[in-house]
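All protein chains of the complex are present and in place, except for one that has been dropped.
Moving on, here comes chain A:
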Amino acid sequence: MNRTLELLGLLRGRRVRKLLATVSFDATAAIWKHAGGDFDCVSTLEGHENEVKSVSWNASGSLLATCSRDKSVWIWEVLPGNEFECVSVLQGHTQDVKMVQWHPFLDILFSCSYDNTVKVWAEDIDSDDWHCVQTLGESNNGHSSTVWALSFNSAGDEMVTCSDDLTLKVWKSEIQKQQVGDGYAPWKHLCTLTGYHDRTIFSVHWSRDGIIASGAADDAIRLFVENKDGQVDGPSSPSYKLLLKKEKAHDMDVNSVQWSSKETRLLASASDDGAIKIWKLESIS
């Protein structure tokens, strides 16, 4: 069973080198090169003890992260000649890791798990070691059941997580401070979207123009936007509203939703029913 696809395009001079990473229940990750309309497998990454759940490229394409039911997160470095070297095995989660996702422009890695937490991993300045710099758990207003996925907004200062606890949570970090070298800027809970889902939320994705899409075990896709009208409490407590609920988007669980990176308002969804659907969001009132 293949679970995740992540496409990376690298620019080298005038040639565009495209690599695709896939992961599988067979405990491996595979790297494919796009050549003449087809994909050739150029490398196989072994090491995880059991099913690999997710893979993510960092912004520059120099690092790859994988995670598994074996509770670990692996960071791989991309070497010349399509070689990959494992540079770190991150232990810390106490249960299966469901998804990994790099920050959109900083080399900080996020992982979410069956242990109900989200962990943030960063490289030490002095050494080449990676370690967990923050854990978002129930004590920081985190989720009370498995966290299945996370996604960043385009500015990279907010993140949304989705869970088996039937909520979406929005988090914020003063990432600008981190960028100017002020040290690690922790993530803080901003708000929880509750009461919109009645079955596990498997996937969440934040579009470039601020629409959060969720895919859930009730076969529906939901879209949320920030509620900008009538802010009573002021800028410190934003709220979100349901923009649209597409019931029976699929015949079975929606496992993945993703906005197009090229065309805003274009959304892809994948389901246990074996279908991949492309949706176009028509006018927003």
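Just so it is clear, a contact is a pair of C-beta atoms (placed from the backbone, for glycine too) under 8 Å apart; a residue touches a chain by one contact, two chains touch by 3 or more; residues count from 1.
The rule we apply is simple: contacts and distances are computed from a predicted model.
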Per UniProt record, name of the chain withheld from view ["MIP18 family-like domain-containing protein", "Thioredoxin, mitochondrial", "Alanine aminotransferase 2" or "ADP-ribosyl cyclase/cyclic ADP-ribose hydrolase 1"]: "MIP18 family-like domain-containing protein"
Touching residue (missing chain; options A:Ala35, A:Leu79, A:Met252 or A:Ile276): A:Met252
Looking at the full complex, which residue from A:Ala30, A:Leu109, A:Leu136 or A:Ala217 touches the chain that isn't shown here? A:Ala217
Note that chain A touches the absent chain at residues 1, 25, 50-51, 53, 69, 96, 98, 114, 145-146, 164, 199, 217-219, 251-253, 272-273
